[in-house]
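Missing here is one protein chain; the remaining ones are kept as they sit in the complex.
And then chain A:
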């Protein structure tokens, strides 16, 4: 009996390791496919990177020189091989625009985006879930009108419009918040630890500086929250409502279990599955999702960098941006996949 049990445990531990390896392989495969497709596309596009790199007034010889320097005169297969080789050593090439290694550009831009993403994500995930629960728990009353209105607005109104309106009203007319840009470290004496304004000012513990960081964050974060909140909220509500109609809820009521316990202990867990899926997808998309907001608010993050790279056909940067977005998306999805078994015990055993 115990022998059997131990063997099962060992088998289970072994299969868990295998599963982890399998999902890692899967991530690598998807990333490789994405990188290859982007590579091919960037070489098919009629624009000539060498021409762009050499500058408009460069002569044909100079362009040819630049082309040879960039390795663009070699056959496509060779270029592809070299690109993959560089990638493995962490070399993403140089940006045509900034003349800096793309990896350095990205490392400078990422903290700003991360700050924006994390701040807005935490807010809309938490508020969305809570509002959805409240809506399902109290399905009648004046508050539902407000929630319904918010849900429609949030889904219907485009990001750029919300951003621009907020900018015009609260930064332009009222001047409560800065029009653009993130927290400016210069002259404040705040040491750059993470590169995220709010975190670094919080580390100094000086309230006026923290306030300043919050002021710069406010409008872009509100824009992202307004446009993402509705989906989480409505999904949470409908999913919980659906669970509250299940027979097991009636059983619990028949046993005299308190309504609050039924909602939070019985039904909530079962209703989280679609919400987790949605939140996972949103987090996976977040790097792409901040592009518009960063452009509107001139927020010097990944999105703005991507926008500029695409506009200028900065193909090394474009390749790196694609790579990073893919890695983030696939990794987040794989991580989300690990949450499901915690929500549903049947999955834990079936796998």
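Please note the rule applied: a contact is a pair of C-beta atoms (placed from the backbone, for glycine too) under 8 Å apart; a residue touches a chain by one contact, two chains touch by 3 or more; residues count from 1.
As a working rule, contacts and distances are computed from a predicted model.
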item: Chain left out of the displayed complex - its UniProt protein name, from "Uptake hydrogenase large subunit", "FAS1-like dehydratase domain-containing protein", "Iron-containing redox enzyme" or "Dipeptide ABC transporter ATP-binding protein"; value: "Dipeptide ABC transporter ATP-binding protein"
item: Of A:103, A:118, A:157 or A:257, the one touching the omitted chain in the full complex; value: A:257
item: Touching residue (missing chain; options A:270, A:308 or A:331); value: A:270
item: Hidden partner chain, residues of chain A it touches; value: 246-248, 250-258, 261, 265-266, 269-270, 343-346
